[in-house]
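Worksheet: one structure, shown below.
A single protein chain has been omitted; all remaining protein chains appear in their positions.
Order of writing sets the labels: A, B and C. Residues in every chain begin at 1.
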Amino acid sequence: MLGLGKKDLTFLLIVLLLTLAAPILLNPFAEGSAMAQFNAGYPDLMQRIAIFAIFAVGFNILFGLTGYLSFGHAAFIGIGSYAMVWMLKLLTMNILPGLILATLMGGAFALLIGFVSLRRSGIYFSILTLAFAQMSFNMAYSVLTPITGGENGLGPALGDPRVLDAAAANGTIPEVNLFGLSMRATYELDLAGRVFQFNAGYYVCGLLSVFMFYLALRLFRSPFGMMLRAIKCNQHRLNYTGLHSRPYMLSAFVISGMYAGLAGGLMAAMDPLAGADRMQWQASGEVVLMVILGGVGTMLGPVLGAGFIKYCENIFSKINDHVLHEWFSIFPKWLENLLVTIVHPFVGQGWHLTLGVLFMLVVIFLPGGLIEGGQRIGRLIRRKPDAKGKAAATTPAE
Amino acid sequence: MGILEVKGVNKRFGGLRALSDVNLSVQQNTCHAIIGPNGAGKSTLLNCLVGKLIPDTGSVLFDGQSVLGRKPHEINQMGISRVFQTPEIFAELTVLENVLIPCFAKRDGAYRLHAFETVAAERDINAQAEQMLRDVKMWEKRDMHAGSLSRGDKRRLEMAMCLSQRPKLLLLDEPTAGMARADTNNTIDLLKEIKGRGDITMVIIEHDMHVVFSLADRITVLAQGTPLVEDTPDNIKGHPKVKEAYLGEAAH
Amino acid sequence: MSKLELTRRGLLRTGAVAGAGLAMPTVFASRASAFTNEPKGGVVTLGFTIPLTGPYADEGNDELKAFQLAVKHLNGEGDGGMLSTFSSKTLTGAGILGKKVAFVSGDTQTKPDTARATAKSMIEKDGAVMISGCSSSAEAVALQSLCQEAGLIYMVGLSHSNDTTGKDKKRNGFRHFFNAYMSAAALAPVLKDMYGADRAAYHLTADYTWGWTQQASMQAATEAIGWKTVANVLTPLASTDFSSYIAPVLNSGADVLILNHYGANMVNSLTQAVQFGLKDKMVNGKQFQIVVPLISELMAKGAGPNIRDIPGSSNWNWKLQDAGTKAFVQSYGKEYGAPPSQAAQTCYAQVLLYADAVARAKSFNPCAVVEALEGYKFDGLGNGPTEYRAADHQCFKDCLVVKGKDKPDNEFDTLEIVQVTPTAQVTYAPDNKMFAGGDLGQCNPGA
Partner (left out) sequence: MDALILQTLNGLDKGSAYALIALGLTLIFGTLGVVNFAHGTLFMIGAFCAVTLQRLLSLSQVTIDPTKKDFLGNALKVKTPYIEAWFGKDAGAAIVNWSVPLSILLAIPVMLVVGFVMERGLIKHFYKRPHADQILVTFGLAIVLQEVIKYYFGANPIPTAAPTDFAGSIDFGVWMGFPPNDIIYPYWRMVYFLFSVVVIGAVFAFLQFTTFGMVVRAGMADRETVGLLGINIDRRFTIMFGIAAVVAGTAGAMYTPINSPAFTMGMNFLVLSFVVVVVGGMGSLPGAVLSGFLLGILESYASMNWIKDVIPGIDQIIIYVIAIIVLLTRPRGLMGRKGVMED
């Protein structure tokens, strides 16, 4: 069904279920309890995780399959966002035209940048993409301010034409919506001390990300995906097998650019203010972190990585000394203080340090990322004699 | 008129004259071996045939069309497949995938955005690949990573990849180099079988005279970038010029 | 912070449901609120978005300190600060409307993008009922529109752009800090006295809403006193090396450099301008001068001796002698060992003003708060008599012209007050063309 094998179909269904149930699953702790700050089931964070999952899955199509490391993919995020906001300004507050344009613009810019950058490989390719992205960022940030809003950011304003919408009443900007369903609409459910927020915007992001995940799954299982993996292995042989690697690379680049464009569009749809910062090279670096951390070249890895980083960014960063003291208050005072001193640099404002250390550990010891870590642990637990033989035979694209 | 016509090819690297005035005509559905001492220009000649090098002068015609200046994938699409001196395979892919790729290339051409088809659903191609792997007796190893194969198996796999495209011309660059005797014999048998089907032309570069004499219909001896003699194996065996050319080389 | 009360509420509800036995699908009761994040327990949570990294991080750190102090005072801890000098007496140190005040804070990185993300998580996860803080106008405008959409009150922190209460004004947003127009109006006469009417100015301007409106205001005001404008060069907010912008200033014919920069940006550009020797040069037969229209104590500290004798304007300074200022400086100084900056003062005042408005309105409902604040007149928060103008939610009050002190007595003695410009001189009509194009719209209570 859906062009997937049985295993993949089950896999996809599980992902779909997890996505649908995320508002519940991510809010396991009762409100007001000490653990409540680890709850992640609020719309903004869930939207972000879904959006970055799209971005990372798309990036993985390029980096994971072909091994070409682009350091400039954030540019497409920015382009997607600007496209989205312009649609919101000019056409309608309905996000659909914006999402379509964002995807197309992402693809179009990727075609342009990819066409030039793919003339080179290895680190030269990385530097070229980096140069293009920094160039886009610097232009969006300075000379293109009339189009991008520069440092101010670009958002819908009262005076915008919005030709498809009815004139706004009472001097407020209409809400961002999908055929009338406001992206802010949230149904709150109070259950056993837990407040679950079912947010329309999240479900738009979540379902779209499952759909994009499905497309990526198809792509991984397709002849095209196989060719891309072949490029990573041995481009030389591929050429002598009668295949022209450049259009394959370019297609992969454009597809991942479209994923990024869509992610950027969604970002602007969930919060209609697009800042140039999301194009900066550090943002490109972030998606690299996500993909590597999760497990490069795997299906679920980038999603895990995106979730992990966004979770840390939003939840980990809120743990301050006060909270730490509360945690360690069961210990004697001196031990409590010592523990707080040790942990302090790694949480709150210092969560980047944790991320950096973790990232290094993954690159050094776990090149397969968290997914590989999980598999290793799973293997340790099972320890069946036949596990070894099977492990060698599984395809890497699980 | 042969299927492959090399006319007046010259190639210089700086001061070194790698090929001088090479003429070669390979007849359809024959096996043509090129032998010669080290540095005779065999590899240079092969690289000229597949577009990796462009000769300074001269022409290379395949099936009446020039191959000069074409990219490797275009040359392959014309019907020329190449086996390398050290096996070039997709090490991180499975054996089956290694054979599927050339099958796709043969059917779909140099590029096709078949991103939403499923490999498993392509019955014809899978059947083709299966047949090929059975032919080379590697079907049992279809799920192994190609990189974990033995050297002999890698060579066989590469051969299978080339043959699965049913090329008009197969270029073999020392196909048995570094192989154990048993493997060499297997390879010879395989090549003989392929040759026996009578629908393929082979050009083979080889040091191992055993291989050459078991397979070749005609042999060209290359020395210092020029063809010395071209004849049938029987005639080559006792040819004085050949002996002279090889005299410097103790190994042969 | 503690959310104990919320737990109890949760428990009660669960208990009630369990009591009803296997009763009903009413278990799935949706939550009903009159407005966004209506505080239902004994705690009210405020959200403070401050830049702790980026070019304006210094200000952000000071803002956070002021916010923490204000929350303490609202909850009756500490010495009460300006609570006692504030003209309104509704705040008694018993929280807001009897609810204990808790807060969440988050880093905005001086980026509007991040600021909104931070604020969104405060609204959705932490249940903040009001957002305050920022130190760039880009952040202020971004946060103001977010709060308008989400149905929260936004009490602007340090934002000096005309647009914040001009073309980007919103019904749910209020600004205590003064603005670029006021700076220019206060500064221009002083500049004329100091440097004469025959001057040619070269502007370096931070490339975003604040820089633009500040430059436009300064240009208009200085041209009104007879100065010429030679050039205006926009510099990206993220830049740190201004040498290529500064190098051509001297031979451009200008004899005044106006740095429309703030924070670390200004510290860098001023330091580099001084390195280039601009302060010691003679141009057009006159001593070359540098003007920094918006100066803060923190920037003065960062710029060190380079700031000496450089004029600018401030919203407030700790050396003022009114009772409110004295109480605040004492309270803040004891807590943190340094006098507060103008960023700290405006943020502290904003929290008090919000709390007071809630108390007077007897409701956290944003629309009630808006009503309570519009046209509200108050005193005792350090700036003298002040009014929140209803037409644009801008505070009107005296503002200060300051200059870098020549021979500081101690490390905090960086600025001296040249003049206190009376409110009348800096007041403008709501339809002034520098503020045109906006609409407050309707108040939005969310939910």
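Note that a contact is a pair of C-beta atoms (placed from the backbone, for glycine too) under 8 Å apart; a residue touches a chain by one contact, two chains touch by 3 or more.
Model, not experiment: these values are computed from the prediction.
Trainee: Based on the whole assembly, the unshown chain contacts which displayed chains?
Mentor: Per the touch rule above, the missing chain touches A, C.
Trainee: Touching the absent chain in the whole complex: find that residue among C:Val233, C:Ala390 or C:Ile417.
Mentor: Only one of C:Val233, C:Ala390 or C:Ile417 touches the chain omitted from view, namely C:Val233.
Trainee: Of the listed residues C:Pro39, C:Gly302, C:Gly324 or C:Pro445, which contacts the missing chain in the full complex?
Mentor: Per the contact definition at the top, the residue touching the missing chain is C:Gly302.
Trainee: Have a look at A:Ala40, A:Leu69, A:Val176 or A:Met279 and name the one touching the chain we're not showing.
Mentor: In the complete complex, the chain left out is touched by residue A:Leu69.
Trainee: Return the single residue from C:Trp318, C:Phe378 or C:Phe435 that touches the missing chain.
Mentor: Candidates C:Trp318, C:Phe378 or C:Phe435; residue touching the omitted chain: C:Trp318.
Trainee: I'm checking contacts with the chain that's been left out. Which of C:Leu52, C:Cys134, C:Ala184 or C:Val402 qualifies?
Mentor: Touches the omitted chain: C:Leu52.
Trainee: Against the chain that's been left off, what residues of subunit A make contact? List them.
Mentor: These residues touch the chain not displayed: 67, 69, 116, 119-124, 126-128, 130-132, 134-135, 138-139, 141-144, 235, 281-282, 285, 288, 292, 345, 349-350, 352-353, 355-357, 359-360, 363-364, 367.
Trainee: Just the residue numbers, please: which parts of subunit C touch the chain that's not shown?
Mentor: Residues 52-54, 57-58, 61, 231, 233, 236, 240-241, 243-245, 247-248, 250-251, 264, 267-268, 271-272, 274-277, 280-283, 302-304, 318, 329-330, 333-334, 339, 410, 412 of subunit C touch the chain absent from view.
FYI, only the chains that are shown with their structure count from here on.
Trainee: Can you tell me which chain lies farthest from subunit C, using the average of the Cα atoms as each chain's centre?
Mentor: The chain lying farthest from subunit C is B.
Trainee: If you average the CA atoms of subunit A and of subunit B, how many Å lie between those two points?
Mentor: Chain centroid spacing, subunit A to subunit B, equals 46 Å.
Trainee: Please work out the Cα centroid separation of subunit A and subunit C, and write it as a whole number of Å.
Mentor: Chain centroid spacing, subunit A to subunit C, equals 34 Å.
Trainee: Can you check how far apart subunit B and subunit C are, centre to centre, with Cα atoms defining each centre and the answer in Å?
Mentor: Distance between chain centres: 76 Å.
Trainee: Mind listing the subunit A positions that touch subunit C in their complex?
Mentor: Contact set of subunit A toward subunit C: 30-33, 36, 39, 42-45, 48, 138, 141-142, 145, 150-153, 155, 158-159, 170-173, 175, 184, 187-195, 197, 271, 273-275, 277-278, 314, 317-318, 349.
Trainee: Contact residues on subunit B for subunit A in the complex?
Mentor: Answer in residue numbers: 50, 71-73, 76-77, 81-82, 84, 88-94, 97, 100-102, 104-106, 108-122, 143-145, 148, 161, 165.
Trainee: Can you list the subunit A residues touching subunit B in their complex?
Mentor: 3-5, 215, 218-219, 221-227, 229-230, 232-234, 236-245, 247-248, 251, 255, 392-393, 395-396
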